[in-house]
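The complex is shown incomplete by one protein chain, all other protein chains being positioned as in the whole.
Up next is chain A:
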Amino acid sequence: MNRRLNNELRNTNRTVSSSLEEPIHAKLYTEGEIIKDAEVFIGYNHRGIEKLATQKNFIQTLALVERVCGICSHSHPFTYAMAIENIAQMEVPKRGQYIRVIMAELERLHSHTLWLGLACHLIGFDSMFMHIWDFREKIMDILEEISGNRVNYGMIIIGGSRRDINDDMRRKVNEMLDSLEVDIIKMRDMLLADKTIAMRTKNVGVLPYEDAIRIGTIGPHGRASGVNVDVRKDAPYSCYDEFDFEVPVVQDGDVFARVVIRVLESVESIKIIRQALENLPEGPINLGNKLPKVPAGEFTARHEAPRGEVIYYVNTDGGQTNYRISIHVPTFKTASTVPFMLKNNTIADAGLIIASIDPCFSCLDR
C-alpha cells in the first residue's frame, strides 16, 4: 500500500478499492460495509487508436478499429464502414447488409451470455457461470462456422461483407440455433426463478429513471432503468427496419433488471438471426475489395452495440487516410452512473454493481 492511500485512510473514514479484475479504479468511501461515496477513475488502458487511425488507409483502419475491443469486435468496423460508405455514397448490397446484421446479433448474443456468466460468478454462483459459458461455446462455434474466427471476425469490408453464408452453412447454423434456443430459454427460466440470484441482485445498485435520464445512460443499462432507447428501432440503419423484433424495457433499474434485460435481448437476437437467415437475399455480398475512393466529407454513424450505442465520427479530406476519427463508446456513458449506483450499497455488492454496466474498458480507453 502506498503512502498516498495511507493518508487517505487517515483522512477519510475508510477507502477500499473494489476488487474487480478490470482496469478501473473505484475508490469506495465506506462506513463498515456501507458505501457512503464513491469515485471512479478511468484511463488506464489508453492505446492511442484514434491518433493511429489518422495514419492508416480505410481498409487498414477496419483492421485497427476491430481491435478496439475484443468482445464487440464486429460493432466497431461495422460502424466505421457505415460512416465511410455514407461519405463515399456507396450502395451496400442487401446480402452484405444481412450478413453484417447476422454477425452483429451473434455478437450481441455472445456478449450478453458472457456478461450473464460473469455476473453469476461475481455473486459467487459458479455453477451457473460454468453452465452459461458452456452453451456460450455453441455461439462461438456458429461465429467460427461463419467467419472462421472466434474473436476478431474480419467480416467487414468497405461496401459489404468479406465472407458469404452459403446454403450448407445456413442449414448448419439453423440447427445450431435450435439447440442454442433451448439452452437460452432454459437459462432464462433458471436465472429468473433462482432464489439466491434474486436475493443478491434485487434492489441492489438501483438507478432510477430520473437519474438515468439526467446522467444520460444508454443501451441495455438504460433500458433496465426504463430508458427506451435503441438505435436499431429509433434510427434504423443497415437493414434493421426489415426485421420484426421487440426492444425489451424494464422499469426497476436494479441489477436484477439488468440481468432480465440481457436475457430478454438474447431471445430477441435469436429471432433476428432466424429472420435474416431465412430471408437472406440473393446477390453480391460486397462491391469488390479495392481501396475505395472517398471524397472529402464527414459523417457520424451510429450502431447499437451489445453495450449500447457506439458512435463513429469520421472526417476525410479526399486523401487515402482518415483526417480524424472519433470513437464514442457506450461504456463511457454507463460508467458515469457507477458512483450514483454504488451509494448506500454494501461492499459485497460493489464489484457486482460496477460489473452490472457490462463495462468494456478496452473500448472506453481505446
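One rule holds in what follows: contacts are C-beta pairs under 8 Å (C-beta built on N, C-alpha and C of every residue); 3 or more make two chains touch, one makes a residue touch a chain; residues count from 1.
In this text, contacts and distances are computed from a predicted model.
Within the choices "Hydrogenase", "DNA repair protein RecO", "Na(+)/H(+) antiporter subunit C" or "Recombination protein RecR", the name that UniProt assigns to the complex's undisplayed chain is "Hydrogenase". Among A:Ile142, A:Val206 or A:Ala350, the one in contact with the hidden chain is A:Ala350.
Of the candidate positions A:Ile71, A:Ile84 or A:Cys120, contact with the hidden chain is made by A:Cys120.
In the complete complex, the hidden chain is touched by one of A:Ala63, A:Val182 or A:Met199, namely A:Met199. Panel shows chain A; residues 1, 9, 14-16, 19, 30, 32-33, 120-128, 130-131, 134, 194, 196-197, 199-200, 346-351 of it touch the chain omitted from the view.
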